[in-house]
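Apart from one protein chain that is not included, each protein chain of the complex appears where it belongs.
Just so it is clear, A, B and C label the chains in written order, and each chain counts residues from 1 on its own.
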Amino acid sequence: MPLPSPNLYPDFNIVRLSHVESVVTDLTRSKAFYAEALGLQVTYEDGNRICLRALEERNHHCVILKKGEEPVARDLGFKVYSDSDIDKAETFFKAKGLPVAWVERPHQGQTLKTQDPFGVPLEFYHQMETLRPIHQQYRLYKGVRPLRIDHFNCFSTDVDSSVAFYNELGFRVTEYTEDEETNKLWAAWVYRKGGVHDMAFTNGRGPRLHHVTFWVPTPLAIIDLLDLMSISGYLANIERGPGRHGISNAFFLYIRDPDGHRIEIYCSDYLTVDSDLEPIKWDLKDPQRQTLWGAPAPKSWFEEGTLFEGAAVEEPKLKAQPIVAP
Amino acid sequence: MPLPSPNLYPDFNIVRLSHVESVVTDLTRSKAFYAEALGLQVTYEDGNRICLRALEERNHHCVILKKGEEPVARDLGFKVYSDSDIDKAETFFKAKGLPVAWVERPHQGQTLKTQDPFGVPLEFYHQMETLRPIHQQYRLYKGVRPLRIDHFNCFSTDVDSSVAFYNELGFRVTEYTEDEETNKLWAAWVYRKGGVHDMAFTNGRGPRLHHVTFWVPTPLAIIDLLDLMSISGYLANIERGPGRHGISNAFFLYIRDPDGHRIEIYCSDYLTVDSDLEPIKWDLKDPQRQTLWGAPAPKSWFEEGTLFEGAAVEEPKLKAQPIVAP
Amino acid sequence: MPLPSPNLYPDFNIVRLSHVESVVTDLTRSKAFYAEALGLQVTYEDGNRICLRALEERNHHCVILKKGEEPVARDLGFKVYSDSDIDKAETFFKAKGLPVAWVERPHQGQTLKTQDPFGVPLEFYHQMETLRPIHQQYRLYKGVRPLRIDHFNCFSTDVDSSVAFYNELGFRVTEYTEDEETNKLWAAWVYRKGGVHDMAFTNGRGPRLHHVTFWVPTPLAIIDLLDLMSISGYLANIERGPGRHGISNAFFLYIRDPDGHRIEIYCSDYLTVDSDLEPIKWDLKDPQRQTLWGAPAPKSWFEEGTLFEGAAVEEPKLKAQPIVAP
Partner (left out) sequence: MPLPSPNLYPDFNIVRLSHVESVVTDLTRSKAFYAEALGLQVTYEDGNRICLRALEERNHHCVILKKGEEPVARDLGFKVYSDSDIDKAETFFKAKGLPVAWVERPHQGQTLKTQDPFGVPLEFYHQMETLRPIHQQYRLYKGVRPLRIDHFNCFSTDVDSSVAFYNELGFRVTEYTEDEETNKLWAAWVYRKGGVHDMAFTNGRGPRLHHVTFWVPTPLAIIDLLDLMSISGYLANIERGPGRHGISNAFFLYIRDPDGHRIEIYCSDYLTVDSDLEPIKWDLKDPQRQTLWGAPAPKSWFEEGTLFEGAAVEEPKLKAQPIVAP
C-alpha cells in the first residue's frame, strides 16, 4: 500500500501535540521522578493531580499526573490554531461517526474530547493558561533539562490505516518502515509542528501508548540523566539507549516512570516544514533503522505499552517482526 | 507605537526563508571559507557561481556565491507553500504598487522577484531541485557542521514600518527591542517556520543585509569553528562572540566572510509555533538584551553591513543607540 | 588476599605507558581505520610499518602497525624518567630471573626488552624522537579526536600476582574488583602517570592483551565516532558502549580494529597523584561496576583478546564470572 498523498489543506489546523494525562498510582513517587529526576517544573499540585511543564514551554502543562488505581493514559492533547478550528474539528469527527464531547479541563479553554477510529482518545483545544517564560531562569534547569514535549508514539494494529486517518488531519509522513514482504507499513512518523513527528505509530497490540517524548538540548543532557538515574534508585527504569536512531537521526534514551509509562528523551532531529519534503523509507529488516549504531531494542520495547483508559486492545494485523535483542 | 496584532491568515503562505545570493570578488577564496572552514556542501560550481547547502537541507542550495566586482547581496529567497501561493504573492505585491517580475533561476521552479517597500529585494518560489538526504553522511560533517540556514537580519531605517509590512505577510514577532524614550521599535525578530525568526530588523542605515545565519547542533560546534578559524588564517574574520543572546536565548558567533559579508552561527533558540505566543519585550538600554553574559557588541557590528544590489541607502529615523563596546 | 601496600620508592621510575606494536594483516585496511576513522596522525609509513601518534603527543608514536600473518601484539612500551632508569630496570628484571635484551627500535633511543613473570612482553626506553606540537593544529582533528594513549588492559590468569608484581614496579592500585567468595582479585587498575590507570588486569585466559585505550576530550567525540563508524562500513566493529564505567567513572566505547584488536575510547576519569589515595573496591556481582547505567558487557568482551607474540596462554585460576549480556 503506497503512502497517501499529503493533505496540504486539512479541514482544521492542528498546531502541535500538547499534553498527556497519565494515571499514576503514587503521586509522591511520580513527582520525585518527573520533577526531581527529569527536571520538569511543577505548575499545579493538589492531592489528586500534578501539572508539569518543560523549560521553554509557556502553556500551563505538558504532563498531568493523575492519581488512580491503574497506570493508564487518558486523552492525548493537541493544540489547534484558533477557536474556530475546534468547531471545525467537531464537525470533522462527527462526520466520521466518532464520539465527540465538550469537556471541562482545568487551565484550558474550550476543549473537544473525541477519539480516532482505532480508539485512541484525543483532545483538541486552542487556549491554555499561559505562564511567564522561564527558559532563561537557568537556576531551574536540572535533571535532563527538558525543553518541550516533542511527540507521542502509539501502538497501532494497522499502521496503514492510522497513517491514512492522521493524513486526513494534515499530519505528513517524514519517515516510515515498510515490511518488504507485504508492502505494508510497520511504523510511521507523522508531524504537524515542523520536526520529524508529533505522532508515530508502531505495529503492535493496540491502541496503546508506546511513549511520550521530551526534547532536550544536547546528548550530554541525556548522559547526565543516565548518570543521575544510575545512582538515585532508578537503575531499573533505564530501558534502552542511549543511541542514535536511524529513523529521525535523533539521539535518544528510553526510560520507564515508576508506573511503567515509557518516556523517551530526544534531541537533534531535523526541520521538516517544506511542503514538498519527501518521506524517507526504511526496511523493517535493517538493524540501523532502530539504532544507527546497530544495537537492537529489547523485547520489552516492542511489547510493553500503556493502555488508554477505556480502550479495548486488539492484536495487530501485520505479524512481521523487527530484530529484537536476545 | 504598539506591536501590530498578528495576521493569522495572510494572503499567501510563506514557509520559510530559503537562500541568499552573495556577490563575492574571489570565488576560490570564498569557496575555501564556505566549504572548507564552515563546512557547507558544494552542490554546483562553475566559473561564475557556486551553490551550497547545509547538511540537513534537501533543497539544492541555501547560499549562492556569485562572482562580481562589489560584495553586494542579491535577492533574499523565501519558499512558499504551493505554486498558487506564488501567484497570490504577485497579486499582493502588485496591489502594494511594488515592482514584480517573473525570473529564471537555475535549479528553481517558477520564481517571483519583487521587493519590500523599503527596498529589500525578495524572491518567492515553491519548487527547487531537491537532492538526496545527507544528514546521516557523517563523513561530510566538518567545520561548524552547519545544519540549515536559519534567518536573515536586515538593517531597517524604520523598524516599526518593516514589522508592520512583514506582519501583513504573516510573519509574527517573537521578541523585540523598544527604545523606552520614543516607544519606537529598535529591533524585532519575526518568524514563519517556527523558530525565533526567519527575518530580523535592526535599526540603522538601510536597507542593508546585516547577516545570514546558519543553525548548528551545539555550542561545541561553534567552539570548534573558533579554534579552526584561529589557526587557519581567519583570525581577523571573527567579529563577535561566542556568547548567549538575551534575545532568542541562542548561543551565537558572528564572523565575516572574505568579502566582509557577516555570518552568524547559531543554536538553541526555541519553538514558536503556538499562534497565541506572546512576544518578549526588551529595553534598548538593557545590556543583557544583546548578550546575556553582558559583553557589548563591537561598533562594527552596529555599523557595517552588506548593500543590496541596486538599493539606495538612507539614514534611520530613530537615533537612539544601544550600548557599544569601546 | 589483601592489596599489597603501595611501593612508594620503586627501584626505577616508569613515567607512563607509551606505545604498542600491533601486527595487522592488511596495512591499507588498518591505516584507513586508525588514521581516517579514529583520526590518529601518521608519523611514519613504509610497506611494512605505519607509526601513528595522537593529537597532543609529541613522542613519535603511540601505535605501530606492523604487517604480518597473525594479528598478535608485540611489546607493551613504557617510557622511563631518565636513561639511568633503563639500566636500573635491567638490574631489576635480571634479579627476577626474567629475560632481558637491548634492542634496536626505530625512532627510539636505548631500549630494554623484557617480560613480566606472566609472559607479557615489555619494553622500556627513555628517549623517543620528538615531533613538533600539533594539538593546536585544529585542521588535523577528525574521527574521535584522539588526544593520547591512556592505558593497556591485559587478561591475567592470576590478577593478585600481576598486581603484586606491578606494585613492585611502583604502579599503584586505584580501583579493584574482588570476588567476594574467594577474596581474590578479579580485576585491578594500576597507574603511574596520575590517571586511573596505565595498566589494568582482567581475570581470564592469559597473558593476552585485552585492549589499548585512547583518551578523547568529551563524550561527544565518542558519539561522533559511533555515527561515523555506523555509516562507513564499521558497524560490526562496534562491540560495547557507549556507557559510563562504574570503575574509573570514565565514559567509554569499545571497538575492534579490522583484525579484531580491541580499542577503547575513553574520557573523564580523575586525577590520582596523591600518594595517600585509597583504592576503591567493587564487588564482582555489582552490575554497575562494569557500566554505571547497568548494561552488562557482551560475552565477546570477556572472552576475546589479542595474543602476545610468542607467549603461551593458560587458563585463569579464578573461575568466578561477572554478569554477562545474554
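As a working rule, contacts are C-beta pairs under 8 Å (C-beta built on N, C-alpha and C of every residue); 3 or more make two chains touch, one makes a residue touch a chain.
None of the values given here were measured: they were computed from a predicted structure.
Engineer: Who does the absent chain touch among those shown?
Structural biologist: A, B, C
Engineer: Looking at C:Leu147, C:Leu169, C:Leu284 or C:Leu318, which residue reaches the missing chain?
Structural biologist: Touching the chain that is not displayed is residue C:Leu147.
Engineer: Which of B:Asp87, B:Asp227 or B:Asp283 sits in contact with the chain that's absent?
Structural biologist: Per the contact definition at the top, the residue touching the missing chain is B:Asp227.
Engineer: Just one of A:Glu45, A:Glu129, A:Glu168 or A:Asp227 touches the chain that is missing; which is it?
Structural biologist: Only one of A:Glu45, A:Glu129, A:Glu168 or A:Asp227 touches the chain omitted from view, namely A:Asp227.
Engineer: Which chain A residues touch the hidden chain?
Structural biologist: Its contact residues with the unshown chain are 136-139, 141-142, 218, 220, 224, 227-228, 230-232.
Engineer: Since one chain has been left out of the picture, which residues of chain B touch it in the full complex?
Structural biologist: 218-220, 223, 226-227, 229-231, 235-236, 238, 242, 244, 251, 288, 292-294, 326
Engineer: For review purposes, identify every residue of chain C that touches the missing chain, sorted by number.
Structural biologist: Touching the missing chain: residues 8, 15-16, 56, 58-59, 79, 81-82, 126-127, 130, 133, 135-136, 147-148, 193-194, 217-218, 246, 249, 268, 270-271, 273-278, 280, 292.
We take it that only the chains that are shown with their structure count from here on.
Engineer: What are the chains that chain A and chain B both touch?
Structural biologist: For chain A paired with chain B, the chains in contact with each are C, in label order.
Engineer: Is it true that over half of the residue numbers where chain A touches chain C are used by both copies, so same, or is it different?
Structural biologist: Answer same: the two copies use largely identical residue numbers here.
Engineer: Using the mean of all protein Cα atoms as the middle point, what chain has its own Cα mean nearest that point?
Structural biologist: Smallest centre-to-centre distance to the global C-alpha mean: chain A.
Engineer: If you tally C-beta pairs in contact for every chain pair, which pair wins? Let me know.
Structural biologist: A-B
Engineer: Whole-Å distance, chain B centre to chain C centre, using C-alpha means?
Structural biologist: A distance of 50 Å separates the two centres.
Engineer: Which integer distance in Å separates the CA centroid of chain A from that of chain C?
Structural biologist: Averaging C-alpha atoms per chain gives centres 44 Å apart.
Engineer: Would you please write down the residue numbers of chain C that are in contact with two or more other chains?
Structural biologist: Chain C, residues with two or more chain partners: 218, 220, 227, 230-231.
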